[in-house]
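Please see the structure below; I have some questions.
Yeah, one chain of the complex is gone here, protein chain that is, but the others are all in their spots.
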Amino acid sequence: MKNPPFEYHQPDTLEDAIQLLAVYGDEAKVLAGGQSLLPLMGLRLVRPSHVIDIGRVAGLGAISTESSGVSVGALVSHSMAERSEKLRTNAPLVHQAMPYVGHRAIRNRGTVCGSVAHADPAAEMPAVCRAAGASMIAVSSRGERAIEADEFFVGYLQTALDVDEILTEIRFPALAEGTGTAVVEVARRHGDYALVGLACSLTVESTITAAALSFFGAGSTPIRLGEVEQLLIGEEPNEAAFTTAAAAVRSSIEPSADVHGSANYRRYLAGVLTQRGLTQAASTVGVLA
Amino acid sequence: MTVSFTLNVNGAATEVSTEPRRTLSDVIREDLGLTGTHLGCEHGVCGACTVLLDGAPVRSCLTLAVQADGHEITTVEGLANGDELHPVQQAMHEAHGFQCAFCSPGFMLSTVALLAENPNPSRHEIREELSGNLCRCTGYHTILDGVEVAIRALASDGASGGGDA
Partner (left out) sequence: MNERTQTSGLGFVGQSVTRVEDDRLLRGKGQYVADIEPEGVLHAAFLRSPFAHATIRSIDVTAARRSPRVTAVFTAAELNELTNPFPPFLMMPGLYTPLYMCLSDKKVRHVGDPVALVLADSRYHAEDALELIEVDYEQLAPVASIADALSVNAEQVWERADGNVLLDKSDAYGDVESVFASADRIVTERFSCQRQSNQPMETRGSVIEVDPETGHLTIHNATQSSHMLRWLTAALAKKESVRSSLKNFATNKDRRDSFIVAAKEFMAQNGESMQNQDNAGPKSQLRKDRSMLRHLPRTLFGLLGKDDYPTVMARDIGGGFGAKGPVAREDIALAAAAIDLGRSVKWIEDRVENLSDGGHAREEDLTVSLALDNDGTFRGLKVDLVLDQGAYPAFPIGASMATQIMRVMFPGAYKFDAFHLRARTVATNKGKYVAYRGPWANETWARERIIDVAAKALGYTPTDLRLKNMFSDQDMPAAMITGPALDETMSTKKTLEHAMQVVDIDEFRDEQETARAEGRYLGLGFACYHEAAPGPPDYFDSISPGAGTLGTEYARTTIERDGSIVVYTSQMPHGQSHETTYAQIVADELGVGIADVKLVYGNTDRTPFSVMGTGGSRGGPLGGGSVKYSSREVRQQVIDAAAELLEASADDIDIMDGNIHVSGVPARGVSFADVAATVISEGDQPFDATFGYTGKGDGGWSCATHACIVEVDLETGRVDIPRYVVVEDCGPIINPAIVNGQVRGGVAQGVGAVLYESSVYDTEANLQATTYMDYLIPTAMEIPYVEVHHLETLSPGENDFRGVGEGGMIGAPPAITNAIEDALGPFGARVTDQYLPPTKILEMAGIIDPD
């Protein structure tokens, strides 16, 4: 189980990195932490001719707050995110997801942006991005664009990034007043990819004014259930509303089976997690009715 | 293609010239001859290959050697101070921590990093922090005991112990 050969590039600047990517396109893979890419290369399931290691590129390692929210640079590891006070207060879903992300050694190397660009549908970060309404900043030699999370995840391990684009940053919008969030998941073992997980938020002004339910491990991409979210709006944040939502989740979700869980199991579990997640989210803002 | 760079392992710098695809674990074991770092799965799950990179545990099988350029690496060989075992090694000995011990370098380096950050973790925190290291022999109980012996030893030493971790 050894990596296939490749040409290695270690650009110092983002400009150099995107130039390399412009040249090599789909023959290249961008390497940051490598915790998703390197296992696949070792198994020779992915074999890029060129690896562009952005580990030395300056300016990608920051977590910064802006008026519109908080942004996470491409080299921010899960561990940095886990310890970040800025993220805990401004993008609490990221913080809440961290205990579920792999194990310490994986979090130390793996990056938030890397996980999102890898787009494993059972991983936490893609679903968090969808729940939070994050924007992905994609940079190429053609310029920079923001891709909304809802548009970003297009299929199993597939994103809207073009072959010459690097995901340089994820921007999480500021939380609305009165918003509670939660990440809940069930995995076979501690630290495994989720059987099913849920990143969710509720905004409450006496009744629910906004809701986000973003499931992972329940399809080929992270899944937002807009219809269920709509059902919650206008309701009081109480057990009855959450039970109704859970039932609606079970009837609308179409998970697939694998060796770790049947489709029926995942469907049932999605309902359980709906109840648990919404209850937790409501209690984080102290509005559980 | 060959890349040349400097690896700082256990306080010693070595010039390495290698194919860029080679992992940190392979270079440590084969080029530096430090075979205490073990390969159990080579896909980042078992944790046997864990080393410290600037004091933080990482999977050396999921790190290209060239990515470690400019960082300080600690392997299990860097824990003892001459004849004197590191307090974590000594604690694992006293607690009968391991059996076949193939997993032991990863567990001990994870433990060193954990205790550097949190000198007094609860049993649950220890279990959680070590859950990225698999052991097939012990059922973990004695390893967790070993961490607790180390906690007490380090507390009574009032120091962080030997080694440079």
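When the chains are written out, they are named A and B in that same order, and each has its own residue count from 1.
The definition used in the following text is that a contact is a pair of C-beta atoms (placed from the backbone, for glycine too) under 8 Å apart; a residue touches a chain by one contact, two chains touch by 3 or more.
All values derive from a computational prediction rather than experimental measurement.
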Residue of B:L62, B:L114 or B:L144 in touch with the missing chain, whole complex considered: B:L144
Contact with the hidden chain (one of A:M1, A:A146 or A:A176): A:M1
Interface with the unshown chain - residue positions in subunit B: 19, 21-22, 29-30, 34-43, 45-46, 48, 75-77, 79-80, 85, 89, 92-96, 98-105, 108, 126-128, 130-145
On subunit A, residues whose C-beta touches the chain left out of the figure: 1-5, 43-44, 186, 188-193, 195, 257, 259-265, 267-269, 272, 276
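By definition in this document, only the chains that are shown with their structure count from here on.
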Centre distance in Å when subunit A and subunit B are each reduced to the mean of their C-alpha atoms: 29
Complex contacts: residues of subunit A adjacent to subunit B: 1-8, 10, 31, 34-35, 38-39, 41-43, 51, 53, 55, 79, 99, 102-106, 108-109, 189-191
Parts of subunit B lying in touch with subunit A, wherever the complex brings them together: 1, 3, 19-23, 26, 42-44, 47, 50, 53, 56-59, 61-64, 66-67, 110, 113-114, 128-129, 131-133
